[in-house]
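Every protein chain of the complex appears in place save one, which is left out.
And then subunit A:
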Amino acid sequence: MFTPASTDAVPATPDNFRDDSQGGNAKVAVTAELLSTWLGFADVQRRTLDVVQGELTRTSNHVEASTLDLSDRFRELAQKALEQSERVAQIVAMAGSVDIDGERVPLDTLVVGMQDIITDMVTNIVTLSRHAMSMVYLLDDVQKDVAELEKSIGDIDGINRQTNFLALNATIEASRAGEAGRTFAVVAQEVRHLSRSTGELAERMRSKVTAVVKGVRNGHDILRQIANTDMSPQMLAKERVDKTMDSLVAQTTHFQSVLETAASVSSDMSATIAHVITGMQFQDLTKQRIEAINDSLAIMGAGLGELETRIRAQVPAGIGAREPQEWLNQLMGRFTLSEMRERFVRKLLLEGTALDENGVLDLNAAGGSGSGGDIELF
């Protein structure tokens, strides 16, 4: 069987060294131990290269899937930010104005218009109050004049009574005078008729004047009620309306400026997200690099395999491959991720065995130690 030599290489003595001039066919003496070690290394290296290629492909796929998912989500986010900024822009456009009979009226114009209306209203109240008071004073005077008129009618009655009395006396005196007083009696009679007519006229005047007085008094009372209705609270309402309007304008201006900021932030956000999506293109380049590396590793693996086969063909059957335990330990120390370590172990232990033929190696080892619980790891 294979016995390890005390040294790796036999010194190149003239006995075992053939001239280099004979090229690739030149033979050198190598110890069985060195060959055995090399074969062990070559086997593990080839498998390791396979595992590394698999891990690289796995990683590249993982990055690709995640990047695509992230890009999609970011695109969605950018779209939403854009919609948001459009919505806010709509509000900004609407905020400064109101719809009146299908027409957009700027709020400040509206406020000025409302304030003008109220100013006109107050001016009308003032004018009305002044006219009402003028009328009150006028009717005060009219009432005095009408009272004078009533007194004058009374005076006419007095004069009339006196006239009537005089006429009666004249009639009596005329009848005493007999024939000589006859003409005088006729005159006295006429005066009495006249006095009666005057009395009737005074009576008609009195009834009319009484109606006028009644009408004037009623009008005066109504006017007093009108003038006595205090409109000053309505006038002072203008103060409140002015303050409300000013506050409304200030608030709307504030809202507008806040919303404008929000709209610009939203569009900044969608621009930033677009940059992020562009930045995601690193994945494409990474994938190409990994593919190139994998290709190189495949060539290296194939080269190694071929060399191993050629060497094995020339090595006596007694010399087996020696497992490079220390090197393997170092390698295993690097695999801190358990699923990756598990995949590596499976590859090393099971490839080429009966289990491999039954498809154990194809099992997804991502499930963790549960699926590979029967394998004791290093």
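By definition in this document, a contact is a pair of C-beta atoms (placed from the backbone, for glycine too) under 8 Å apart; a residue touches a chain by one contact, two chains touch by 3 or more; residues count from 1.
Just so we're on the same page, contacts and distances are computed from a predicted model.
Think of the chain that is not pictured: of "Anti-sigma factor antagonist", "PTS fructose transporter subunit IIA", "Cytochrome c-type biogenesis protein CcmE" or "Trk system potassium uptake protein TrkA", UniProt labels it "Anti-sigma factor antagonist". Only one of the listed residues, A:Ala29, A:Val126 or A:Ala298, touches the absent chain: A:Val126. Of the listed positions A:Leu236, A:Ile299 or A:Leu337, the one in contact with the omitted chain in the full complex is A:Leu236. The chain that is not drawn here is touched, among residues A:Ala227, A:Val249, A:Ile293 or A:Leu350, by A:Ala227.
Considering A:Leu56, A:Leu82 or A:Val136, the position touching the chain not shown turns out to be A:Val136 (whole complex).
Listed by residue number, the positions of subunit A touching the unshown chain are 119, 122-123, 125-126, 128-134, 136-137, 140, 224, 227-232, 235-236, 238-239.
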